[in-house]
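Just one protein chain is left out here, and the rest sit where they should.
We call the chains A, B and C, going by the order they appear; numbering starts again at 1 in every chain.
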Amino acid sequence: MARVQGGERVTVGPPPAEELAVRLRGVEGVSDVVVQSSRRLSARLNPAHVRAVLLRLRDAEGCWHLSAISGVDTRASIEVVYHVSWRDGVVLSLKAAVPRDEPRIDSVVDVMPAANLYERQAHDLLGVVFVGHPDLRRILLNEDWPADEYPLRKDWKPDPKKRYGGPATGGDARG
Amino acid sequence: MEPYGFLVYLLVFPGLGFLVTFALFGEWFDRKLTARMQSRMGPPWFQPWADFVKLLSKEDITPEGVPRRLYASVPLFAFAAVASAFLYVPVVFPTSPFAFQGDLVLVLYLLSLPPILTFLLGWTSGNLFARVGAIRAVSQLFVYEVPFFIAAFGPAIATGSWSISDIASAQRSGLWFLFLQPLGFGVGLIGLQAKLERTPFDIPGAETEIVGGPITELTGRKLAIFHLAMDMALVTGAALLVALFLGGPTVPGVNEGLAAGALGFLVFLAKVLFVVFLLTALKTALGRLRIDQLVRWGWTVLTPLALVQLAVALVMAAGGIP
Amino acid sequence: MNRRRPGTLLPEMFRSLLRRPATQPYPKVQIPVPEGFRGKIGVNPVLCIGCSLCAIVCPTLCIDMVPDAREVPFKGKKVARKKLPEVRLLDCIRCGLCEDACPTDPKSIFLTEKFSGAYTNKDAAVE
Partner (left out) sequence: MAEVEIPIGPQHPALKEPVNFRVFVDGERVVRLDLDVSYNHRGIEKAAEARDFPRALYLIERICGICSHAHATNFVKGIETIMGVNVPRRARYLRVIVGELERIHSHLLWLGVAAHEIGFNTLFMYTWRDREIVQDILEAISGNRVNYGVNTLGGVRRDLTDGLRARILEDVRTLEARSRYYLDVLTQEETFLVRTRRVGFLSRERAEALGAVGPTSRASGIPFDIRRVDPYEAYEELPVEVITASTCDVLGRTVVRAREISESLRIIREAVENLPGGPISVPAPRAAPKGEVVSRYEAPRGELIHYIRTNGTDKVDRLDARTPTLANWPSVVDAMVGHYLADIPVVVSAIDPCLSCTSRITVCDLGDRTKSVLTWDDLRDHGIRFYRERRGV
């Protein structure tokens, strides 16, 4: 299927999320595709196949728009969810579960440049390391946030002894 | 003139006292007019006075590593330049007591001092934004100074004299140069707007790009004096345009005695406020240009227009038409 | 783009020169407030039955139930009330959930139309 420019044919009426689901079931690395509603479906994604699946979605299926990347801490593991917008308003959510203690996954910035800031946000708040990301720095937390703490993890509590930004107590600025 | 009359003239009436009052009134008139054109209420009449007094009481900071005396003297220089320029512009009688052949060139030079001083101010203050603003002020200076001078020379050539007072009295018969050389008046108006760095041309002081421009680091008394100097430049520039193109304080027909003086003064006020009105309308209606656009527009449009006007004036002068 | 020219705003500018300005001197001229405006919270101690439903519902938890033993007329006889809601006005976001949750009729905790944008000190905000 040729790469659809802009992707969205401006039609109203229930577009077939099932059509995409059928096609997805054949793809290697994608498992238990669930159609939630006429324009929403989700699927589990093997972290090793992230780049391959997204490349195929972009070129073969014409998903030109990566809407968002959400990081979710499900206590068992950290799920990196890729929300890709397909034709006629269908949104496909691909959930890639990575181990909590060693959250590493391939970066897709060269496949879809929009992912740049989203991956940095997931890294900043949940500590997921995106291998191959050109500039994996903190984006949302302040500069002197303790390096190894990720606030959106379920087991994170603000440690009263530590400083999370804000002024250095004591010490003379002139000094 | 006997010494006391001289001092009164210098310090009180058409001199410093009147100039400062008229400058602050001019600023209020400008701000109130802009506000009403933008369907806002606008400030009360004493707002410029209040600003001035408030600034005088504020802390006077000199940035580190800046020569203190030089930095403090720049606003004073600007103030002095503009105040002395005003003396040569006829206010009550068509000829100002200080008039001499060539005072037009002197006034034009004195009026172009403030932008150069703004550059000096910006460059020495060491602030990054001020430095960029200073460069812009100078590059803008070259663009509008040339057409402004050419436009001012038009009437001088028509009357064959380099004194503003002669030019003003030559128009006593009511035949103003505005009608003879309309193009010159237009270029002069735009040149004055650019000299005062008002909106279509407030590129050096563009607050949304480089904070305060050259005067970012100016505070307290220095800012008060510099701001007053720019207000006085507005009024002096307008008075110069009135003298050159609108016949200064002359009323056709009435030319002797006290009545002429009083009437002349009122007519002068009306004409200056009319010119300030034109400048304000220009400021309110247009958005700010970019520096490269201003330079291109200046050389390709403004200067040729001034040259055309000069050529016409030369032809008319040669042909004997006043 | 049809005829490009500077000064397209000139006609509108001169029209507004003659019309009244759109801005008002706020402290001198009070701004009219529409009916149903969500202003400061008011509490009516007589009607309030102290059920603290408002305190439970409040999104910012800014209503404290203050012990306030008092006698109030209720259907012709005197009834004892123990608690009264006290609102920390600076935390209150004026959402009106307390008014919706209040069981009394007419409401004993309600949104008034009083607001004052300009204060000179914090306490003035609370009166």
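As a working rule, a contact is a pair of C-beta atoms (placed from the backbone, for glycine too) under 8 Å apart; a residue touches a chain by one contact, two chains touch by 3 or more.
Predicted model, so just to flag it, every value in this text is computed and none were measured.
Engineer: List the displayed chains that the omitted chain touches in the full complex.
Structural biologist: So, taking every chain into account, the missing one touches A, B, C.
Engineer: Among B:T62, B:S96 or B:T199, choose the residue that contacts the chain missing from this document, as touch is defined above.
Structural biologist: B:T199
Engineer: Using the touch rule from the top, list residues of subunit A that touch the missing partner.
Structural biologist: Contacting residues on subunit A, toward the hidden partner: 5-8, 10, 12, 36-37, 39-40, 42, 64-68, 70-73, 81, 83, 88-91, 93, 112-118, 121, 125, 138-144, 151-152, 158, 160, 164-168, 171-173.
Engineer: What is the set of subunit B residues that contact the non-displayed chain in the whole complex?
Structural biologist: 37-40, 128-129, 132, 199-200, 202-203, 206-211, 284-293
Engineer: Would you write out the residues of subunit C that touch the absent chain, in ascending order?
Structural biologist: 1-9, 12-13, 22, 33-38, 57, 59-60, 93-97, 100, 111
Basically, only the chains that are shown with their structure count from here on.
Engineer: Between subunit A and subunit C, what is the separation of their C-alpha centroids in Å?
Structural biologist: 42
Engineer: List the residues on subunit C that touch subunit B in their complex, please.
Structural biologist: Within the complex, subunit C contacts subunit B at residues 6-7, 9-10, 13-14, 16-17, 19, 21-25.
Engineer: Using the touch definition from the top, list the residues of subunit B that touch subunit C in their complex.
Structural biologist: Where subunit B meets subunit C, its residues are 33, 35-42, 281, 284-286.
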